[in-house]
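Worksheet: one structure, shown below.
A single protein chain has been removed from this complex, and every other one stays in its place.
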Amino acid sequence: MNNKSKNAFLNYGLVIVFFVVFQALLSTGNISSLLKGLLVPMTAYMILAISLNLVVGISGELSLGHAGFMSIGAFTAAFVEGVILNNIKMEGPLSKNLGVQILIFVISVIVAAVFAAIAGFLIGIPVLRLNGDYLAIVTLAFGEIIKNIFNCIYISIDETGVHISDKNPSLDASFAGKMILEGPQGSVIKKVSIFAAGIILLLLVLIIVQNLVNSKAGRAIMAMRDNRIAAESSGLPIKKYKLMAFTISAAIAGAGGALFALNSTGITPKQFDFNASILILVFVVLGGIGNMTGSMIAAALLYILPEMLRELDVQKYRMLIYAVLLIAVMLITNNEKIRALAGRVFKKKDKVSVKPEAGKEA
Amino acid sequence: MKKRVLGMLLAGVMAVSAFTACGNTESGSTAAANPDAGETEEAAAETEEVTETEEGEEAEAPETSEGGALTGTLNVGCIGPMTGGAAIYGNAVQNGAKIAVDEINALGSDFQMTLNVQDDEHDAQKSVNCYNTLKDSDTQVIVGTVTTAPCIAVGEEAYNDRMFMLTPSASSTDVTADKDNVFQLCFADPNQGSASAQYIYDNQLATKVAVIYNNADAYSSGIYQTFKAKADELGLDIVSETTFTDDTANDFSVQVGQAKDAGADLIFLPIYYTPASLILGQAYDMGYTPKFFGVDGMDGILTLEGFDTSKAEGVILLTPFSADAEDAATQSFVGKYNDQFGETPSQFAADGYDCPYAIYKALKFYADKNGGLDVTGMSYDEICEILISVFTDPDFSVDGITGQGMVWDANGEVNKAPKAVVITNGVYVGM
Partner (left out) sequence: MLTNLFNGIGLGSVYAIIALGYTMVYGIAKMLNFAHGDVIMVGGYASYCTMMYLGWPPAAALLFSMAICTVLGVLVERLAYKPLRNASNLAVLITAIGVSYFLQNAALLIWSSNPKVFPNIFNMPFFQGVTASAASVSADAAAADTASSGVFSVKQRGTLITIVVNLIIMAGLTLFTSKTKMGKAMRAVSEDRGAATLMGINVNRTISMTFAIGSGLAAIAGVLLCATYPNLVPTTGSMPGIKAFVAAVFGGIGSIPGAMIGGILLGVIEITARALVPTVPSDIFVFAVLIIVLLVKPSGLFGKTVREKV
C-alpha cells in the first residue's frame, strides 16, 4: 500500500469514526439539540469543502462563486421533492414514510448533481479560459448571477404540469397548484435528510475525488497547477481534464446543496450569496489547500465554532471573535518559524500532503 | 453628550481595541443575552422602574390575585438578526422585549421572565441553530423570529417540537400557514397590501399609482403582490412597477424617474424605511413631489439619525405604532427606550415590547381561569398547549402599544386595526 492510498483510507476511516461517534451520541440521546441540528449541515459543508478543494487545491484555480452551484443543487432538490410529493400517494405525513424519504433523497441528490454539473460544464468553458484573479472575479460574477436568477423566477406545479414564470402565479384567484419556488421567498421544504444519508454521500464524494486526484487526469491537473507552461508543453489534454475537474466539483457541490436543502425547512436565494462562497473557501484554505482531510476537519470545526460561541457569555462579540480567530489562524499557520517547526515534527507526512504554496498561482 | 461623542470618536480611532471601547457605548444587550447576568442588572433597574410602571398602562397588573396566581419563572427565547445587514430590526426587537421583560419582572408579583436572545444573522439555517441552542437552555417560549424567511424555517421545527412562537414582525402568511403554534403580533402581508390598495381607492388619493418594491425580499414582494391583486380588482391604475434588491438599494434614479415619466401622482412603497429615505431624498432632488404611501416598514423614518424630515412631509403610512402617540403606555415606553438605548423606538421595538406582554397576559388569563399556574420547570409543549388555547380563546385580547384589543384567529394572524397616519411637520398625524 503506497502513501497515497494510505491517506485515502485514513479519510474513509475518519468519516466512519465521525459517524459512529455522533450516531452513538444520537441514539443514546447524549447530544444537545444544537449539535444534533448541526450534524447534517456540517456534513453538507464538508462535502462542499471537498468539492471546492478540488478546484482550488487540485486545479489551483481560485473560485469565489461556489455557493452558486450549491444553490442550484438546493433548489433542484426542492423542485424534485415538490414533483415527487405531487405525484405520489402516501399514508400519513412524510416523516412516517421512510421509503418515500429515501426515494426523494436519492432522486434529488442525483438530479441536483446532474443539473449542477451541466451548469458547471457550461460555466467552466468560459471560466477556464482565464487565469488567476480574473478567473476568480468571473466565478464571483457567475455566483451572483445565479443568485439573482433564482430571485426572480417562480415555479409552480399543478395537474397540467410544471410552470415556470417571472411573475408569481399564486396571486391569481384561479391558481390551484402548489408553489415550488417563489422568487425571493425561496422554497418551503419537507425535511428528509438524515445524518446517515449525509455520511454515505460524503463517503461517495471522497471515493470519487480521491480516485480522480490519483488518476492520470488528476496528476496532469496538478502538474498544470504547479507549472502551467511545462505541463502544457507536454502535450496532455490538460484543458479537457481541468474542465472535467470543474464539472465534477460543481456536481458534488450540487449534491451537497441538495443534502443541505433537504435537511432544512426552507431555503432562500439570499442564503447562497457571496459570503456563503467565502465561507466554503475559508474551510478549504484553513484546512490546507489540496488536503482533503484538512478540508473536512476545518469545515466541521469552523462550522460549529460560531455556533458554540453562542453558549458563552460573549454572544455580542461572537462575529468579532470569529474574525480575529480567522486572522490569527492565517498568521500563525503562515508564520515561517512555526512552519519550519511543524515541518520538522511532521517530517514524514510532508511528503504526502500537497504543499500549501501550491495555491500561489491562484 | 460631548463626552459620549468623544468616546465614540476615540472608539472609532481605536477600532482595533473595540473590545474595550464598546463596553461604554452600548450596554444592556449583553445582559439580555445572558439570563444569569441579567438578573442582577434587572434587579438594579427594578427600583427606579416600579414607580413608572404603575402609572403606565399596567394599571391592572400589580395585582394581588384573587382568581389564581401566576407564579414561577418563564424562560423566553428571542431570535433575530443582531449582526449583518438586517441587524437593525433584530436589535430593535431585542431592546423592546428587554424593556417589557424588565417591567414585568418589576411588577412585584411572583412571576418572573428571563430573556435569552440569539443572533441568526437573517439566515434560515442559523436561525434553526439559534432555536436549538434555546431549546438546550430550557427555553419555554419563543419570541421570534424577527425576519420572515428564518421564521418559516424555525416555525417548522417548533411545530414539530410543540414550542410556542409569537413573532413580533415576520409578516408573511407562510409564517403561520399550517402551524397552530405560531402566532403573529404584526399584520400579515396580505392584510397590509390589500388594506393599502383599499385605502388609496376609498380616499381617492390617486389616479395613477407607481410601485417600487424590493424583489429580493419576501416581506416587500409579498405586500406588493397582494397590493397589486387588490388594485387590479378595484381598478386602480398602476402605471409603473419597478424593483430593486438589497445589493442595488442605493440608486433609485431609474425607479423614481419612471414613476415621474409615467405621471404617477402616488408612489406606493411597501419597503423598509432605510431605502425609503433614499427614495424620498432622490425624488426631492429631482423636484418630483407625488404622494408617498408606505406600510409598517416605513415607520422609523422620522427618527433616522440625520434625516431631514421635511423630505418626508406628506408621506402617508399604515402603521400600528407611532412613537408620538399621546397615551401613557406609549409615552412611558418611548421614554424608557430613549433612556436606555439613546434612540426613539421604531415599530419593531414596539412589536418586541408587546410580545412578552402578550405572553404574560395570556398566562395570567389562564391562571385566573384555572385557579393558578406555576410555570417553573414546565415543559415547552405544556406551555405551548396552554398558550394556543388562550390565544385562540375569543375572550382573550391584549391592549398593547401597537394596537388596542388585539385578538388572534386560529391561523395565528392578529386582528387589529391599521392606523393611517400622515407626516405633517415632522410628526405623525392621524387621518
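A and B are the chain letters, set down in written order, and residue numbers restart from 1 in every chain.
Everything that follows uses one rule, which is that contacts are C-beta pairs under 8 Å (C-beta built on N, C-alpha and C of every residue); 3 or more make two chains touch, one makes a residue touch a chain.
Keep in mind that this is a model prediction, so the values were computed, not measured.
Colleague: Write out, one label after another, the shown chains that touch the chain missing from the document.
Modeller: Touch partners of the hidden chain, whole complex considered, are A, B.
Colleague: Per the definition of touch given earlier, which of B:T242, B:T330, B:Q347 or B:T402 contacts the omitted chain?
Modeller: Final answer for the missing-chain contact: B:T242.
Colleague: Considering the complete complex, identify which of A:L25, A:L94, A:I118 or A:A141 is in touch with the unshown chain.
Modeller: The one listed residue touching the chain not shown is A:A141.
Colleague: In the whole complex, not just what's shown, which of A:L48, A:V282 or A:I297 touches the removed chain?
Modeller: Of these options, the touching residue for the absent chain is A:V282.
Colleague: Write the list of chain A residues that the hidden chain touches.
Modeller: Touch with the absent chain occurs at residues 56, 62, 126, 129-131, 133-134, 136-138, 140-142, 144-145, 148-149, 151-152, 166, 229, 274, 278, 281-282, 285-286, 289, 316-317, 319-320, 322-324, 326-327, 330-331, 333-336, 356-360, 362.
Colleague: Suppose we count only contacts with the excluded chain; which residues of chain B make the list?
Modeller: Looking at chain B, the ones touching the missing chain are residues 5, 8-9, 11-13, 15-16, 18, 21-22, 25-26, 83-85, 87-88, 91, 215-216, 241-248, 250-251, 253-255, 257-258, 274-275, 277-278, 281-282, 285-287, 304-308, 343.
In this section, only the chains that are shown with their structure count from here on.
Colleague: Over in the complex, which chain A residues touch chain B? Could you list them?
Modeller: Chain A reaches chain B through residues 32-38, 41, 95, 144, 148, 151-152, 168, 171, 173, 183-186, 188, 191, 260, 264-271, 307, 310-311, 313, 315-320.
Colleague: Which of the residues in chain B come into contact with chain A in the complex?
Modeller: On the chain B side, the touching residues are 18-19, 29-30, 33-34, 37, 82-83, 117-119, 122-126, 128-133, 135-137, 148-149, 152-153, 155-157, 160, 172, 174, 214-218, 221-222, 225-226, 228-229, 245-247.
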